[in-house]
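Notes follow the structure.
Up next is chain A:
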Amino acid sequence: MADETPILKIHGLTVETIQGNTIVDHIDIDLKRGEVLGLIGESGAGKSTIGLAAMTYARAGCRITGGTIEIDGTDVRLLDAAGRRDVRGRRIAYIAQSAAAAFNPAQRIIDQVCEGPVVHGLMSRHEAEAWAIELFRSLDLPKPETFGRKYPHQSSGGQLQRAMAAMAMSCRPDILVLDEPTTALDVTTQIEVLILLKHLIREYRTAALYITHDLAVVAQVADRIKVLRHGRQVEEGATDAVLHHPRESYTSRLVAVRAAAASERVSLDTLGEETILSVEATTAAYGPLTVVNRVSLDIRHGETVAVVGESGSGKSTLARIITGLLPPSDGRIRFKGRVLSKSLADRSREDKRIIQLVYQIPDVALNPRQAVGEIIGRPVHFYFGKSGQQVTARVKELLRLVELPEDYVSRMPMQLSGGQKQRICIARALAANPELVILDEPTSALDPLVAEEILKLLKRLQAELGLAYMFITHDLDVVRRIAHRTAVMLKGQFVAFDSTDRIFAGPHHPYTEQLINAVPVMRTDWLESVLALRAKGG
Partner candidate 1 sequence: MLKLIATRAILGLATLFAVSVLIFVCTQFLPGDVAAAVLQQSATKETLAAFRRELGLDVPAYIRFFDWLWRALHGDLGVALTNGRVIIDVIRPRFANTMFLAGYAAIISVPLSVGLGIVAAINEGRPIDRISNIITLMTISVPEFFVGYVLIAIFTVELGLFPSLATVDSDTGFFDRIYATTLPALTLTLLVAAHMLRMTRTSVLSVMSSPYIEMAFLKGLTRSRVVAHHALPNAAAPIITVVALNLAYLVVGVVVVEAVFTYPGIGQLMVDAVTKRDVPVIQACGLVFAAVFVGLNTIADILAILVNPRLKYRR
Partner candidate 2 sequence: MTTHIQTSASGLTDDRPSASGLIVDRRELLAGAAALGLSTAFAGPALAADTPKKGGTLRLGMQGGSASDSLDPRTYADSIPIAYSCALWNLLVEIDAKGNATGELAESWEAKPGAVEWIFHLRKGVHFTSGKEFDADDAIYSINLHRGDTKSPAKDVLSPITDIKKIDASTLSITLSGGNADLPFVLSDYHLLMFPAGTTDFSKPDGTGAFTLETWEPGVRVVLKRKAGDYWKPGRGNFDFVEIRYIIDAAARTQALMTGQVDAVNRLDPKTTNLVMKNPNINVVRSRGTGNRYAFVAHRDTKPYDNADVMLGLKYGIDRQKIVDTVFSGFASLGNDHLIGPTNKYFATDLPQRPFDPDKAAFHFKKAGFSGPFDLEVSEGAYAGATDSAVLYQEALKKSGATLNVKRVSGDGYWSNVWLKSAFCAVYWGSRPTADLQLSQAFLSTAAWNDTNWKREDFDKIIIAARAELDDAKRKQMYIDAQKMISDDGGMICFAVSDYLDGYSKKVKGAEPHARYDLNDERIAEKGWFA
């Protein structure tokens, strides 16, 4: 299905920062017409930089310093500014991760979609609009004739992502660069967009560079996979070959993380009998908007209860209610039978201590101007009145507990990696000797290998300290591996709350089923099977 002559031929591409650090190091790419190449790697691997460099574009602070970039036989690096502009958009187009940010908020969508073909002189404005409507239709956008009249903020994230695909396709480019096009979307939306993108690439026989960190996603669309790390190529091969017979150990580890999810199950050893937290028919609202509606939940000593749902389902709000940040309008929260005050201000210091929260994004959860020792030491001092040596000793103990060297005491958050920061967050929560830790998507901002380590750590800590976890996530793989019980949340209500095994085994609530089926599986034929399933189900 692919032509033999490469439409994009990159040789020895090198990109450096202005300070001289190499961020992309001698990368070669051969892309044939109609072929999809997956670029895989963790953050900092240089994937996006390569994608942009293919368009001879380097972000502020970076420069393309070496290599050739040939599109259809022409080295675009040798072209002048006008020549490069002529290539961009027309021969090679870009789909960015966040459509909400990539659309100009001050212009109607149709104007932005039509701008490319009109500016490149390919179509009249009228033709361009007709073509855009056709693209909207094939991308399954609602009311394609009038959809373009909306402003970006008037459409949902999934719709915008598709509109951006339309914008990229508006000049019928030979090559698409897709930079994590589905990462920012909810699982159920992600699958829709994925299907449409795949369809689009097939239909117009466009060559594509598909940049992602998710092996399961890339498995669905890519013909070949190139694994990158620190700006260098690790290995490249046919998709099936890389997934099932990785040659390099780094690739193996990436693959293994996904594989583990399929098999691992939670142990029941730590589970106690005592119910420590019970949420009773609790309702809360932001202004007139009810976000949590009569939710009841209980967590036992040593238990992990997962709350899953998509963005906006109210799962994080539930955490805010329990911690007292958002006083509920109705219902009660008990801790070991004792009713907790609704608002944080009325809770005693002890009540604040026993429930601790770990956030999704460790970068903003740590004060960048405080050293690790102060971050972890403050609760030790604050709750237990310890000072000086005692605090230092306890901080070091906590650092050991989260598997970090003791000399990290003096480090600033800026000097830590994402995974290390999350460990500091966990250590800070543990410093309070809590009985319940609420984990709000603690791994979703992390690279898969790092996330894996954090999950292991959490499990170990639960085993050692008998902690109870309330684990908020959208990732069903994670739920399956660590939760004793799982609640599925939709529009502020629990649609299911049962032991994890039963939730996954069925019979399912339709939404639960939709969620479970939407999680990509690392098989090349998974998308087709889902499509088939859908066709069957209507």
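The set was built so that all candidates are chains of the complex that A comes from, given by their letters.
Everything that follows uses one rule, which is that a residue touches a chain if its C-beta (ideal position, glycine included) is under 8 Å from a C-beta of that chain, and two chains touch if they have at least 3 such contacts; residues count from 1.
This is a predicted model, so every value here is computed, not measured.
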| item | value |
| --- | --- |
| Among 1 or 2, touch partner of chain A in the complex | 1 |
| Footprint of candidate 1 on chain A - complex, ascending | 52, 55, 57, 59-60, 84-90, 93-94, 96, 98, 101-107, 115-116, 119-120, 151, 153-154, 167 |
